[in-house]
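Before we start, here is the structure in question, set down as structure tokens.
One chain of protein is taken out of this complex; the other chains stay put.
So, chain A:
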Amino acid sequence: MMKSSLLFILTILVLILAACGASAGNDSLEISDVWARPGLADGNGAVYFLIDNSTGEEDTLISASSDIAQAVEIHISMMDGEVMQMKPQHEVSIPVGKTEFKPGGLHVMLIGLHDDLNTGDNFQITLKFQTAGEEILEVTVKKP
């Protein structure tokens, strides 16, 4: 009698741990390789990173902010034939898998930098996702 209830409790414990483990391991939006190129005070900058969405569901990036510049927007550069265009994006869908913000593509644009950004500097930006909420990123300034 004692033995079987102990076994029951143990089984429940194992199940709970397994569930927690699964959510901690998979249910996440991982953002890595966060960098910005050097920039000049009053000029603009761009931040790049890699998002790995393993939540099992699509999320949406709805805004980006930082106190490093007067304004922060999400932009995309794209080629139309020979012509390069840059367009602000209200939101960016983040499907399951990898979404790369990279030169010549999606980037977080820093408009009106308060100071020069020099190689080796660090600063923070905050990304806001529909489902995952806010993610604070540590940005390193470097040459590509």
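By our rule, a contact is a pair of C-beta atoms (placed from the backbone, for glycine too) under 8 Å apart; a residue touches a chain by one contact, two chains touch by 3 or more; residues count from 1.
Assume contacts and distances are computed from a predicted model.
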* Of the options "ABC-type lipoprotein export system ATPase subunit", "ABC transporter permease subunit", "Response regulator" or "SCO family protein", which is the UniProt protein name for the chain that has been left out of view? -> "SCO family protein"
* To do: Considering the whole complex rather than only what is displayed, give the residues of chain A touching the chain that is not shown.
  => 37-40, 43-46, 70-71, 73, 75, 77, 79-80, 82-88, 103-104, 107, 109-112, 143-144
